[in-house]
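Omission of a single protein chain aside, the complex is shown with its protein chains in their original locations.
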Amino acid sequence: MRISFKLNGTDTNIDVRPDRRVVDLLREDMGLTGTKESCGAGDCGACTILVNGESRLSCLMLAVQLDGCEITTVEGLDGGRSLHAVQESFIEHGAVQCGFCIPGMVMASVDLLNRNPEPTREEIRQGLAGNLCRCTGYQKIVDAVEKAIPYCKAGEES
Amino acid sequence: MSKVTSNVLPRSSGISRAGERHGTPQIGVTLPRADALDKVTGRELYAADFYSSDMVWAGVKRAGLPHGRLVGIDAARAAEMPGVLRVLTHKDVLGTNRQGVVRKDQPVLVDDKVRHCGDPVALVLAESREVLRRAIRLIRVNCEPLPGVFDPQAALAEGAPLVHEDSPEGNILLKGDLSIGSPSDAELECDLIVEGCFETPRQEHAYLETESGWACTEADGKIVITCSTQTPFRDRAEVCEALGLDSSRVRVVAPYVGGAFGGKDGVTVQSLLALAALNSGGRPVKMWWDREESFLAGTKRHAAKMRYRLGAKNDGTLHFLDVEFYLDTGPYDHLGGVVLALALEHAGGPYRIPHAALRGWCVYTNNPIGGAFRGFGVTQVTAAVEQMMDILAARLGMDPVELRLKNALKIGDRNCVGKTLVSSTGLTDCLETLSKHKLWKDREAWKAGAGSSKRRGVGIAALMHASGYGPVVPDYANAKLELTREGRIVVYCGVVDMGQGNASTNLQIVGALLNQNADAIDLIQPDTDRTLPSGSASASRCTYTFGNALIGAAEILKDRILQRAADLLMIRDTNDMVLVPGAVKHLPSGREVPLSRLAAFLNDDERVAVHHFRAPVARDGLGVEENLSLHGLPHTLFSYGAHAAALEVDEITGIVDVKRYVAISDCGKVINPQVYEQQIQGGIAQGLGFALSESFDVLNGQVLTPDFTTYLVPTAPDVPEMETLAVEIHEPTGPFGLKGVGEIATNGPLPAVANAVRDACGIRCSEFPLTPERVKAALESKERDGGRE
Partner (left out) sequence: MRSVHLPRNFEELWTVLGNEPDAALYAGGTDFLVKMRSGLEAPECLICLERVEELIGVRDEGEEVFIAAATTHSRLLETTLIQREFPVLAQALAVLGSPPIRHMGTIGGNIVTASPAGDTLPPLYALKAEVEIRSADGERRAPIGDFIQGPGMAALEKGEVVTGVRLGKNARWNVQHYEKVGRRKAQACSVASMAALMEVSDSGVIQAVRLAWGSVGPTVVTSAEVEEALCGEKLCPDTLRRAAALVEKTVSPISDVRAGAEYRKTLAGALLLRLNDYANVPVTEA
């Protein structure tokens, strides 16, 4: 069936099996391999994308559910210009090790800061509770989100 | 302020692309990792990220029963399914059909017997992942079921079913029986002997990137396997032997790995992928295990049962140790024997114990495969010995830090297997730093602040962890550097970066030695055709061994560049020549020669520098039987640590809530503080999972925790704030004084937590992890017994 949605700012109109998982559609059909899959069952958050600005698990969404939505994947986070403040902060503060959880972690962080622009460290941990990381012990990820707070707020105000 | 659109930074923000504002890298100074940019943007291509329009999906039918003789494979319905290209079995494997790091006992595809539920029986090639899944479900494995063995001690009993009928010692993969000093006399000389039994669970690596790979066939017939691995060179040898291919037919490429922790030390998808590629009609093949398959077929940290007796004099001097332990290695060697040897070597912890009797068995069963996992046997025995130290301290009425300090190994001492320590030995420094830390010093005040129904406690653990391969298997690396015609530097990394950041550290080392900016240096990831054999990414050895090789290569290249620049400028010697970013400068005259110009004056071979480094090994003649030496006993280089956990136990539910954690480590000189902290913090988190929630449960060979819903790794709220301090003692043999940091932190949390729980509420469990259920049961049993332990 044909579905229309906005993908990383671009109007997209494709023919797809309605029950194709969104994670497969993105990775295999559209070549957007920044979105990862690690459990396929909603337990790990590696496949997190933004749907209408809200974090969703692309392994638990079927293609038809994209119809009419605005989708952002990690590839589209920067609007094609510069890095998002969260991405910059992840690099600078050592949040990245093996990196396989990182695209999902970045998307979850953006969602968190959109909802709660000034989270405490505990709120950051709760906000990232759906995203498993096996390398970092989360501390530097929490550091990175915390350090990105002023830059995200600055971005919103302007 | 400047106009910026949503959340995109102005360049003046102070944050910038890694490397841009950091100048030339320096040793001992944080440099953001070179891999971070492509990973945060999703641009990095992992082995799991390869697709093409003409690709074939490959997948495996797994046995589903723990032990049985293969009678037949009914794949007719699967083979006839539209979209299925081929169904392959052991009959299609033309080599030995056996894989293994030490003992080659694991089939690519089962040919005689199924030995655990995850054994691969048939390989399916299909047009799509969906068809592949359905086809695999249609295959029927006909087996004559055999009685299985599911417990190491039961497997040793007379008449127990044999996992391998041809194994020389039945179900014993490897046994160690060491007697150091005079244990039987020493036992009688002790003023006090304490005893304890401990069981630690199987632990799953749970890397986020499950096993995956991509195989292409080139025009000349060469199969190129790009896969998620820690060991590309060894993989090539294993694939070729198992499939009967000449080594020139196979190339293995190892991109950045999405986590490994030992679970990708050895073959996972490699042989299957190569077999698929041989039968795909030249089309590229993708294999990507899903989470359940990864859990079922992947290796685990060995489940362990340990019995300890520790004897001391009244003044706290350790005198005697008697240890007996059993490791469940599942049906295949993998690295089980090596794990056993390392566990034996660390069974006595980081202490002087003059008399020890150490007995360990690594035993075949029909459970999932035991294998390498960060900590590698040391995690298990440290869990035991560090609880024994607290039990002893309590009986002696001694402070736990004081008891450890009194017996702490120093350089020149012998460890529990009699090995004399000749490398830097910083345990005392770690313990002294810990004893002055406020978490330890002020613990009584903190404990007094517990809320209603809560009990607080603080516990410690002292650690020691060997690095490298041991006395026999050569631990070497070959570093290669190139000055390109464009004047850039290329580092040919021989050791995989599975997330630990060694690729970035290589860049930092080269940048610092050649005084070049990080963005002028390129990394070539391990590749059997392009980089040189440098061993596995394992054993806390990566930066120690490869870093030493790299320093050698950098010095060769530097000398060559300076000499040629001096020649060009007609200067007599290189004393006044220095490398500056992009050029060589003659200091007295200020004249510079760009590296690109210099490169033109070097021929292709001259632009390349190679250096071989072989790690030092223990020379001690300990009288250890040869087979144990072959499996790595003893080592000569050790890192040390002292950990403390502060936690709260909820008396109503039994939930243990770790509030703070401090880790002090002697891993030699730190090259990049950020990467050092990453390693320690990540190790602690895995150790906390092992202590509190992770247990890969199996009943009669069947997995009870098949996925992330049932196997619980820590989430962000589960891990406390951690403080990671370094006692930077220079290790003379290490690159810039460094020692291994990859594994040691994993070993601390279980004993530190167990000791803290004891401190909080007077209970000690013998089985781990400390689930709320176990803790609650222990609390209730203590209450019933009127507070007696």
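Miscellaneous remarks
Letters are used for the chains, namely A and B, taken in the order the chains are written, and counting of residues starts over at 1 for each.
By definition in this document, contacts are C-beta pairs under 8 Å (C-beta built on N, C-alpha and C of every residue); 3 or more make two chains touch, one makes a residue touch a chain.
Predicted model, so just to flag it, every value in this text is computed and none were measured.
Annotation: of B:Gly95, B:Pro161, B:Gly487 or B:Pro717, B:Pro717 touches the absent chain (contact as defined above).
Here one chain is not drawn; of A:Gly9, A:Gly42 or A:Pro150, the residue touching it is A:Gly42.
Across B:Gly170, B:Pro533 or B:Pro772, the single residue that touches the chain missing here is B:Pro772.
Residue in contact with the omitted chain (choice from A:Asn8, A:Ser55, A:Thr72 or A:Thr136): A:Ser55. Counting the whole complex, the residues of chain A in touch with the unshown chain are 17-19, 40-43, 45, 48, 54-57, 60-65, 67, 108, 111-112, 126-131. Seen across the whole complex, the unshown chain contacts chain B at 137, 452-453, 652-653, 655, 657, 692-693, 697, 704-705, 709-710, 712, 714-718, 771-773, 776-777, 780.
Throughout what follows, only the chains that are shown with their structure count from here on.
Contacts from chain B toward chain A in the complex involve residues 1-9, 11, 13, 15-18, 30, 32-33, 35-37, 39-46, 48-49, 51, 129, 205-210, 256-261, 290-291, 498-501, 674-675, 677-678, 681-686, 707-709, 713-717, 719, 721-722. Residue ranges on chain A touching chain B, taken from their complex, read 24, 27-28, 31-41, 43-44, 46, 73-75, 77-79, 81-92, 94-103, 106, 110, 121-122, 124-126, 128-142, 151-152, 154-156, 158.
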